[in-house]
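Shown here: the complex without one of its protein chains, the others still in place.
The letters A, B and C name the chains in turn, as written, and every chain counts its residues from 1.
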Amino acid sequence: MRYIPHTDADRQAMLEALNIDSVDALFSDIPEAARLHRPLRLFEPLSEMELQQEFFGLAAKNLSVDQAVSFLGGGFYDRFIPAAIAQLVERGEFLTAYTPYQPELSQGTLAAIFEFQTMIAGLSGMYAAQASMYDGASAVGEAAFLALAHTRRPVIVMSSTLLPDSQQVVRTYVSARHGEVLTVSSVQELEQVLASRPVAGVIWQYPDVWGHVQSLPRAVELAHQYGALAVVSSDPVALALLRPPGEFGADVVVGEGQPLGNHLNYGGPAFGYFAVTEALVRKMPGRLVGQTLDHQGRRGFVLTLQAREQHIRREKATSNICSNHSLNALQATIYMALLGPSGLREVASLSVNKAHYLAGQLEEAGLSRMGSEEPFLYEFAVKVPGSVAQLNQHLLSKGILGGYDMGRWSDQWEGYWQLAVTEKRTKGEMDMLVNEVKRWMSR
Amino acid sequence: MRYIPHTDADRQAMLEALNIDSVDALFSDIPEAARLHRPLRLFEPLSEMELQQEFFGLAAKNLSVDQAVSFLGGGFYDRFIPAAIAQLVERGEFLTAYTPYQPELSQGTLAAIFEFQTMIAGLSGMYAAQASMYDGASAVGEAAFLALAHTRRPVIVMSSTLLPDSQQVVRTYVSARHGEVLTVSSVQELEQVLASRPVAGVIWQYPDVWGHVQSLPRAVELAHQYGALAVVSSDPVALALLRPPGEFGADVVVGEGQPLGNHLNYGGPAFGYFAVTEALVRKMPGRLVGQTLDHQGRRGFVLTLQAREQHIRREKATSNICSNHSLNALQATIYMALLGPSGLREVASLSVNKAHYLAGQLEEAGLSRMGSEEPFLYEFAVKVPGSVAQLNQHLLSKGILGGYDMGRWSDQWEGYWQLAVTEKRTKGEMDMLVNEVKRWMSR
Amino acid sequence: MDVPVIFEKSVPGRRGIRLPAADVPEVPLEEMLGRDFVRTSKLNLPEVSEMDAVRHYTRLSTLNYGLDTGFYPLGSCTMKYNPKVNEAIAALPGFADIHPLQPDSTVQGMLQVMKELEDALAEISGMDAVTLQPAAGAHGELTGILIIRAYLLAQGQHRTTVLVPDSAHGTNPATAAMAGFQVKIVPSNNRGDVDVDKLRQMVNEETAGLMLTNPNTLGLFEEDILEIADIVHKAGGLLYYDGANANAIMGKVRPGDMGFDVVHLNLHKTFSTPHGGGGPGSGPVGVKSRLEPFLPVPRIVGSPDHYQWTYDRPQSIGKVRSFYGNPGILVRAYAYLKSHGGAGLKEVSETAVLNANYLLHLLRDIYETPFDRPVKHEFVLSLKDQKKRGAKALDVAKRLIDYGVYPPTVYFPLVVEEAMMVEPTETESKETLDMFAKAMREINGEIDASPDVLHEAPHHTVMGRLDETLAARHPVLTYCQEDSRAQTGQEGHI
Partner (left out) sequence: MDVPVIFEKSVPGRRGIRLPAADVPEVPLEEMLGRDFVRTSKLNLPEVSEMDAVRHYTRLSTLNYGLDTGFYPLGSCTMKYNPKVNEAIAALPGFADIHPLQPDSTVQGMLQVMKELEDALAEISGMDAVTLQPAAGAHGELTGILIIRAYLLAQGQHRTTVLVPDSAHGTNPATAAMAGFQVKIVPSNNRGDVDVDKLRQMVNEETAGLMLTNPNTLGLFEEDILEIADIVHKAGGLLYYDGANANAIMGKVRPGDMGFDVVHLNLHKTFSTPHGGGGPGSGPVGVKSRLEPFLPVPRIVGSPDHYQWTYDRPQSIGKVRSFYGNPGILVRAYAYLKSHGGAGLKEVSETAVLNANYLLHLLRDIYETPFDRPVKHEFVLSLKDQKKRGAKALDVAKRLIDYGVYPPTVYFPLVVEEAMMVEPTETESKETLDMFAKAMREINGEIDASPDVLHEAPHHTVMGRLDETLAARHPVLTYCQEDSRAQTGQEGHI
């Protein structure tokens, strides 16, 4: 087979050493009744040449954002990715290593995670960050867990403007702990709920699905006033421009890391990040890297505070996470190193400038923005006169991946069209979009 | 600018250290009259993001053999390239090193070249091979030089079935040395020429442009009989199946290395190879790597026999080659290591099987093969009833890159259509080709 | 020399990647957002040139050891060769550059990959339906346990405990607890198997299920598996299969045929996707048909003409992460499956088991094997004797580094004293196994001859043994410019 090095002679020598005739002897302890007595019903094996051809064909059946003009967002963004990242991340020493259990052979991964933790803590304005989560949504879920465990209260309150998938994951996760999840649509509602029950954590998104930011300070304040933890979910690129959640007093900041140099990958793998205040460091899920010295006094790095984790604490662990999304975090680390503070700020502000241009053009065309009294960054929603699905269908025929049909998420948002604009979109592309929208409207 | 690290402060500190106000002071020795007093008239600089977009657009204007079905050959073949090669060759330590002048920091490159020399010598059946030439055609040209210098005779005879570009390069190169080049179409003609003049070298191709092989032994024999060197140009993949030129007594074996794991690259970079008998080792152009020991007796590798080369011998050097195509040779080395003897043989014999199928189908359709009495490998030519250009145009509209129109090379071959079939072509693709040919013929 | 960090290369004002100027009017940020919402604190990212970054991360990579470096017999982790072609495939823009919210009609190739992978994993595991959503093994466990709970609840059963053998991986008890269950530990018997009698006594009407790895973490096949399944099922519980060790059984025996109701598989182990220094992975979950309604949403439905996502699953446990899982990993795993086919997978498992038994054979006269049985794809040694003679499992592990090998897992499973867990995988050659055995035998000799060579190992790495206690006592978790070195060992951050 493809990747098995054994020659017939090797196999024979090994069987002889074991004093058996066939490998079957090594499987004799499997109960006869359980064994599979037929071949697996799968495909014929392909050589690498055939495999390449087959998968080139499959890939060609997908429309990539390199072929179309995309205005999709919702946590994942079509951002520019510097070419250097792939060529570094693909190096076998990074790509094919396991979790850095043996620090002497893993300083590359460990040092990079240490850098990552530093960058994320800085971006979010928090004391410390861990090595990575699977994605933004499960990071929100784990933050809910942390709040339940830390406060020993049973209720999680989340904003209705949290990303849809994050909301669903919070529900799934919190239900596992027999907790209750409530959704609120405003800080007023939030205050009512907090006043009515013992709330463990308040989860807010910043900027939220409409691109809004203004409710955050009050939400954090209220959470603290009622003894709940304030959990904030943020697109990390936005934090290059926005006052970081930590400065508003957030206890936990989490988010989807894809926009930091990770490919869209149809939703994964990217990574989630998780940052906390000093008080909560030992409550964080997942791996943490710390600085230390070797016996000669040289600085190096190790996995640390492992006593929190499942392999030590087992049924008493706060989280079961073991493998995380280390390579994706490495991609983000290199991305942030390549861009630096000015580059990341440029990415975000270009996106803001362009999104505001597009929003303006659409408003002129008669599509009013959701919450138009509030400022927004580079993602926003407009009300479409008619079927968003049909509009998107029209645009697709012109090579445009239109915005997200918010009605698919909730009936309440029927007719709302969520558009994200990144630094990659040009004025020409936006004008084309606007023209096609107009044309469709006057159909 | 893009890749200059200097901050304003750096620049200032350096100017101060030099005690000058501006870098212009460092250019004051350039005569005023020669200086450029206007900006260069080039383009506006592009950021990496714009650059990616621009070049994606340019690339999209080309039809790649991944999008079409190609039957083009002529020294360059659309062969299967294992994915592992790129990921190894792109490693910065290989990619961004210079010629291995400092062996202590270059053992990777040196050991790989040593392996390459071994593989090429073995494939061609020769005593030794050097580190690489620019391409097959210039390798043939350098072989002609070698023959002129070695025999001190003024005439090079080449077969008319040598690749067109190789023929042209031989003419250019030999004319530089005030030598004469004669072309012969058969071994009979060859004998006449040899009998008539003092010939330095006879250049034969094996298999030749028609895919034929049978004339080689006699050509080598005749060359030697008349005191000329026998130079053979061979597609290295063919040598996995063919008795190697060295076993027929060739003095020099050269060829185009692209088929060994190198991309088509619109003709370059690939590489040329150059192998010789023991007697001619010190006459070879280019770099050679030899085995040696370090002061602790450990085996390592160095550039050796450099006394042949331009940097030592200067105007007395036999060749001026300095940079070669090392990275392409590394690609070939890894390719040959991955395929091994059985894999390379499979590549060649699959191509043979498929080419013979196609030739049979075309003959059935009424297109007779050039030299149909002679065996061939995986490249052959057929006579097209009508305009090859028009046939190719028809095929292109069906997504097929048809064979080469030999009439473009020489009026003599008007109507001949050279087809190459590699392991990548499927029966289905060949049947499609044959059907379209038939359809075009009955237009 | 200290291990470098990028912040130390930073020079104020130095630039790597720049973005173009805007082609639209500038938005005055402070005016637009309001003062309170504009970032005023410094973005503490490094300021380096592109070449600085390339050199730094190239250098860091050389401080790492991967499968591409050499033998990596890390028990329970199935460090088999990660095919390069799968990387190239996953990087194709048609897979890497598609947005999760694109219309289904524009991602038919990806949906086909995912659907066919679901079907293949169902066949391999003997289950009826598979979800690809979980991001890793532990995540699959959580998903599976939530499915079990949802199923039981739907039957009106409020069962509260999950049974886990004492040899289980830490994620098993952690998962059960995370999902709100009480965890009860089932002891192993003196053959390394689950103690069936004890199990029989432990099950009752509270039992939601049993989580089991088979072959278990000792590398031993649970011979009584059918009886175990029977006991749990008769008590009304379900059987959960931790598929971390599936590399031993493909084409030989299927969890579904052993009686398991829910299975997770680790694509980053059995199906060769690279581990990336800790992830990403993928932990698909397969279930028997009666559990199918409870799988996470969305589900792929349709036929090769047109696949699409459906959210219409009223009994679903919901979502465990955003979108659909890790498609970028799924593509690689599917390419791996396509390279092998059914017969190929069987050969994979047979060879993995042959390699483990062969290697154990080369070591067993010197290193104690706590259970004298044929193993499956990995084995556990007990270095009790070596410890008595002066070298702990950790010392032997560290010394192996000097022999050019990544050390096996140590101190797991917990049921074996001074455990060393070796998993060679099928992609390693006989020569490599012989080399490893030779190293292990030499090291065993060194214990008596020159014990300090072991205690001070490794000797040739960029760092010697690192002080983990120091790291934990005074955690320094982020880089501080002031004096990074001084922090450590003097005053902690916490």
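The definition used in the following text is that a residue touches a chain if its C-beta (ideal position, glycine included) is under 8 Å from a C-beta of that chain, and two chains touch if they have at least 3 such contacts.
This one's a predicted model, so the numbers in the text were calculated from it and none came from an experiment.
Participant: Just list which of the chains on display the missing one touches.
Facilitator: The undisplayed chain, in the complete complex, is in contact with A, B, C.
Participant: Of the residues B:122, B:371 or B:415, I need the one that contacts the missing chain.
Facilitator: Considering the complete complex, B:122 is the one touching the chain left out.
Participant: Over the whole complex, note the residues of chain A touching the chain we left out.
Facilitator: Residues of chain A in touch with the missing chain: 2-5, 7-10, 46-50, 82-84, 86-87, 92-93.
Participant: Residue by residue, what part of chain C touches the chain that was omitted?
Facilitator: With respect to the unshown chain, the touching residues of chain C are 11, 14, 49-52, 54-55, 58-59, 62, 67-70, 81, 83-84, 427, 429, 431.
Operating definition for what follows: only the chains that are shown with their structure count from here on.
Participant: When I count C-beta pairs in contact, which pair ends up with more: A-C or B-C?
Facilitator: Counting C-beta pairs in contact, A-C comes out ahead.
Participant: Distance-wise, how many Å sit between the C-alpha centres of chain A and chain B, to the nearest whole number?
Facilitator: Taking the mean C-alpha position of each chain, the two centres sit 47 Å apart.
Participant: Just the number, please: Cα centre separation of chain B and chain C in whole Å.
Facilitator: Those two chain centres are 46 Å apart.
Participant: What are the residues of chain B that contact at least two other chains?
Facilitator: 48-49, 82-83, 87, 92
Participant: Check each residue of chain C and list the ones that touch at least two other chains.
Facilitator: If we look for residues of chain C contacting two or more partner chains, we find 14, 17-20, 48, 50, 54, 58, 83, 85, 87-89.
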